[in-house]
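Everything on this sheet refers to the single structure shown next.
Excluded from the complex is one protein chain; the other protein chains are retained at their positions.
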Amino acid sequence: MFTSLIKAFTNLFKKPQTIDYPLTPILKDKEYRGLIEYGEASCIYCLKCEKACPPGSILFVPVENPPENEKNKKGLQYHYNPYLCIYCGECVRACPKPDEALWQSNKKPSIAIKSDKVNEDWFVLEKLKKEE
Amino acid sequence: MSKKTINIPLGSQHISLLEPVRFKFECENEKIITVDSDVGFVHRGIERACTTKFKFDAIGYVVARVCGLCAITHSLSYTAAIEKLLGGEITAKSKYLRILLLELDRIHSHMLCLSHTCENAGFEAMFMRIMGDRELVMEIQELLTGNRIQFDYISIGGVNRDISSEISKKIIANLYEVKQRALGYMDEFTNNWSLSLKFKGIGALSLDDAYMLNAIGPLARASGLNIDVRNEIEYLPFDEVGFKMQTHRDGDINARNLVRLNEIINSIEMCNNILEGLPEGAIFTKLKGKPKGEAVIRFEAPRGELMYYVKGNGTAMLERVRIKTPTFSCIPAFSHIFVGENYADAPAILASFDPCLSCTAK
Amino acid sequence: MIEILLIVCAPLIGGLIYGLERKMRARMQNRQGPPLLQPFYDMWKLIDKQAFIINPYHTILGMMHFISLWMVVAFIILGENLLYVIFLHLLSSIFLILAGFSVKSIYSHIGSNRELLAILAYEPILIMLGVGFFILNGSFDISVIRENSPALASLFLLFLAFLMLIPIKLKKSPFDASEAHQEIVGGVEIEFSGVFFEFLYMAKWLEYIFIYLLLMLFAGDNILLGTGLFAIVFFLVNLVDNATARIKMSHLLKIVLGIGLTLGMCNLIGLSYV
Amino acid sequence: MKKIKVSLEDITNEIQGFYDYKKWHFLTLNGLALEDNKLEVQWIFSKYEALDEIVIYYAEIEYKDIIASIVDIIPSAIISQRELVDMFGVQVEGSSKGLYLDEDSLQAPLSGCSI
Amino acid sequence: MFNLKKYRKKSPWILHYNAGSCNGCDIEILASLAPKYDLERFGVVNTGNPKQSDIFLVTGPVTLRSRERLVELYMQMPEPKVVVAVGSCSCTGGVFRDMYNVEDGVDRYIPVDVYIPGCAVSPELIIDGLVQGLEILEQKTKEMEKPLKLFKESTCEEGIVNRRDTALKVGKIDEKN
Partner (left out) sequence: MSIYSTLIAAPLLFAVLVFVGTRRVRDVLSAIFIVILGALSLSNIFSFNAPLEMSLPETFHVLFILIDVAVLAYFLWQGALLKHAYVIFFALVQILLYGAVMFLSPSIVSGDIFVDDISAVMLLVINIVGGIIIVYALEYIENEEFTSLKKNGFIAMLFFFLAVMNFIVCTNNIEIFFLLFELTTLCSYILIAYRGDALSRKNALQALWMNQIGGIAILAALIFSILQYDTVYFDVLIANSNPLYLLPIVLLAIAAFVKGASIPFDKWLLGAMVAPTPVSAILHSATMVKIAPYLMLKLAPAMSGFVSLTITLIGTFVFFSASLLALSKDYFKEILGLSTIALLGLMMALAAIGTPEAVTACLVLIVFHAISKALLFLQAGILEKNFHLKYVDDINGLVNHAPLVVFFIVIGFASLTLPPFGAFIAKFMAIESIAGEIIHNPLYAFALIFLALGSVFLTLLYFKVVTKLFAKDADVKSRHVEISKFYTIPSFLLVFLLLIGMYISFERAFLSSLEIVVPLVLIALIPALFSLLLFKKAHRVKEYNCGEKDDIQLSMYYFHMPRRVQITLTILATLGMWILLLGTIV
């Protein structure tokens, strides 16, 4: 018990371990597994990432004005849902052109609120995908 | 005259629980006489999804989500089973790195359990102290794998990331620090009178009961039962890196705590040995083919023996993935231990089992 | 006049002490902790919340606990009869216990049960304390006690016994089994919400005032000693809070009654020989 | 890893004869859906302090068969048995449904005949 | 100095419920209460009691068995309240999406105000989410601000918020795709 007492006593005069986070930003290591980022120009639309992704948070869905890319024969557009993603990085490992078409950055995903319609929008995409 | 017992519920939502599990204690005053439990709140259907929804190469990431605490053991067991079915050999370096992360995970998981036990025993300061020190381990885990909890470090054929010398230095430095702290806790657990009142002689499991109820992991080792899968498999070179079995005789909460602390210290030694003797070589071997046949793989997760039974039929979809998790096997023992104890001790006893129902129910 | 002011402000002062304590506890646990005025922020927030009730008895009894505790504090400040104050305080605890029992909630019941047992542990010591002061001053009146010279030396053993009951009343480790968040989620207070919880929350502050005012009695007319005593004991209690686990009710009873009664007895017998 | 085939009737006897609680450690019960509406039930054991010595007793059964309980021999098997009941929709003596699944969940999800 | 509105948002008491997560996010919540991140800086207290909580932290993809409890707890929280979905699986189902025993995210059952992605979420993100939650909490408090809000007419029969029946009704809001 005395060691605890002493510990508590000395802690009182030590600088606390706490990082005052929103005020003092915490820098993420460059290796941190954050958001998946996509380089549209380099993508070859092999859809390997879509197939590899366990939760299905990458979807290539046909749209009316598809991005202009000669490899994009079916008129697909890349969609990514950071609220579904589990940040495993498997898509990047599956991608034939990592670092150019698809890479994992060290950025933290952002917080969403109700008006962001996290789920509703994605439902639409999933439905489109199913219909395809 | 009416009955003199009260039913005290613990869970499914309760402050002393991190996960939903429901116990209903029938108590006389506060002495528990019977226990009724419901452990199925977290059932998600992973076993089925592994055979219908995911291809075999993605399952490693899925089964990691069976549980965040020994995620690494899950993906390791699964990958090992697949590697066995595919019949390839992986490099020595990746084996060492796998052990490294396995042991780091054990350290942080044990620390979490200790702190949670203290919190449930009403010792908030100790909880804070251990959780604060645990950040040292979390830090190196994040450096090593890119994430604090779900490491996704292991893939079929090896590991995903190499280790740099800075990281290795940092690991050694942090672990040295952790070891000092762990010795400090050891002293605290043995000498603090209030903790002795809460822990010594409480929630005891005798050796014979441990045998009878097939207890595993620290729970069994605290009762003196020599069971540690690291001792029973040759797949990873645990002997080379200095594994030693830690046991205790008393079987009470205190014994479990001490076993965990000793394991932390042993794991730290193992990590140091690994980093010293890390073989050179690649970290990844590409394995070809589709899994066929059946394999049983066991590993020692922080909470005890984890078993995977995998059966493939030569296609990308597996036929059966059976996950037998540590807590699942311990549940009969839990109920047994509660009987006769005081409700006031129940949360601490529960935490000292270090239960994880998310794997129990899958 | 000053008394009236003190009485009115008592909960606020209690809140400050509570805030200080939370801050201090955080620092002892090596973290930054909430701002000093956190209890007041909580208070404002609680006022703003929608309040649920279970049944009117419960709610009213909870409010009575607060009001009667405030009366207790007022009586101490006004310098009334110490023994009476102790019993009035008992009344206020009884209100709380009844409130706990008036709902069909198991944790609330267990909390109340434990609270009852806690009374068993501390009440005899409080009574002995009162008698100690009586023997020393020839009167139970707090105003008389306050005018006499410090009683700390002659009531030293009782002072030690009193130290043991501070954690019980302030719900601090190791004697906080009646609140026990991890077991019974706060016990008696579990079913209160919104403004009604506010009353209980502020009653907790008043409990601080009650205990520390009693503590100051040991210093008699010596205000400096009183302040010193307060500071040291406050610090000590928090230190112990951060170095111990919560022990069970049965242990609590054994320890507090056993040691407390022995200390008190020795002191009283000693006093009558002097 | 040793696999021993037994018939459904013999299972308790076999296990009774084999199981020494100080030597063997009951791992779990496992089910495996086979073709043509059959089910393979496995009782998996491992030996204490031995290198990877695993013994699997297994029996092929129909879904309608009632599986004998081994709880008298191995008390801790109760939970595995309940899981088997839930996941495969079979009956095990003295083991009730509802460990994981609610009334409105998908019943017998691993039985192989469910969609 | 006595600007009530300023202080209102400084005391978020949290209730945590695990609706079927893998523990990863739960541990991170615990870690964010610990010294390094110390949520108590914001006045956070883990009350574990719905009746005294303002912010409801839910982890996990909502399994069938936990959905009733989830709604029950939500109902027992007094207004204003904020629901925070912690982790990818409670936002959308995450890796468990479409498994047979899960309901794919908390917002199928109760209205979610803040979504924190991540698997597992890091404590920094939890703090970010809480800060966001605080703002929403303040807004909601303002909206609630009318005289006698304490005695606002109850919505349910006999003045008792009834749990189960309402629970299942709420669940019907979003049909699954």
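As written, the chain order gives the labels A, B, C, D and E, with residue 1 at the start of each chain.
The rule is simple: contacts are C-beta pairs under 8 Å (C-beta built on N, C-alpha and C of every residue); 3 or more make two chains touch, one makes a residue touch a chain.
Being a predicted model, the structure only gives us computed values, none of them experimental.
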Across E:K10, E:K36 or E:K51, the one contacting the chain not displayed is E:K51
Among C:I7, C:A26, C:M43 or C:L61, contact with the omitted chain is made only by C:L61
Among C:M43, C:I142 or C:I190, which one touches the chain that has been omitted from the display? C:I190
Taking the full complex into account, find the residue in B:H14, B:R65, B:H110 or B:K198 that is in contact with the omitted chain. B:H14
Give the residue, chosen from C:I17, C:I53, C:I142 or C:L239, that touches the chain omitted from the document. C:I53
Pick out the residues on chain E that sit against the missing chain. 17, 49-51, 68-70, 72-73, 75-76, 78, 150-154, 158-161, 163-164
What residue numbers in chain C mark contact with the hidden partner chain? 50-61, 63-64, 67-68, 71, 75, 80-81, 83-84, 87-88, 90-91, 94, 97-98, 100-109, 112-113, 116-117, 119-120, 123-124, 127-128, 130-131, 134-135, 140, 185, 190-191, 261, 264-265, 268-269, 271-273
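Keep this in mind: only the chains that are shown with their structure count from here on.
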Shared interface partners, meaning chains that touch chain B and chain C: A, E
Considering only mean CA positions as chain centres, point out the chain farthest from chain D. C
Measuring between Cα centroids, what's the chain most distant from chain A? C
Skim through the chains and flag the pair connected by the most C-beta pairs in contact. B-E
For chain B and chain D, let me know how many angstrom lie between their CA-based centres, rounded off. 24
Based only on mean CA positions, could you tell me how far chain C sits from chain E in angstrom? 34
Among the residues of chain C, which ones contact at least 2 other chains? 26, 28-33, 181, 185, 242-244
Where chain D touches two or more other chains simultaneously, the residues are 100-101, 106, 109
By the touch definition up top, name every chain pair that qualifies. A-B, A-C, A-E, B-C, B-D, B-E, C-E, D-E
Using the touch rule from the top, collect the residues of chain B that touch chain D in their complex. 39-40, 43, 45, 47-48, 211-214, 216, 225-227, 231-234, 296, 298, 305, 307, 309, 311, 319-320, 322, 324, 328-329, 331-333, 361
Sites on chain D touched by chain E in the complex: 100-102, 104-106, 109
Okay, in this complex, where on chain B does chain C touch? 6-9, 14-16, 30, 118-126, 128-129, 132, 192-195, 197-198, 342-348
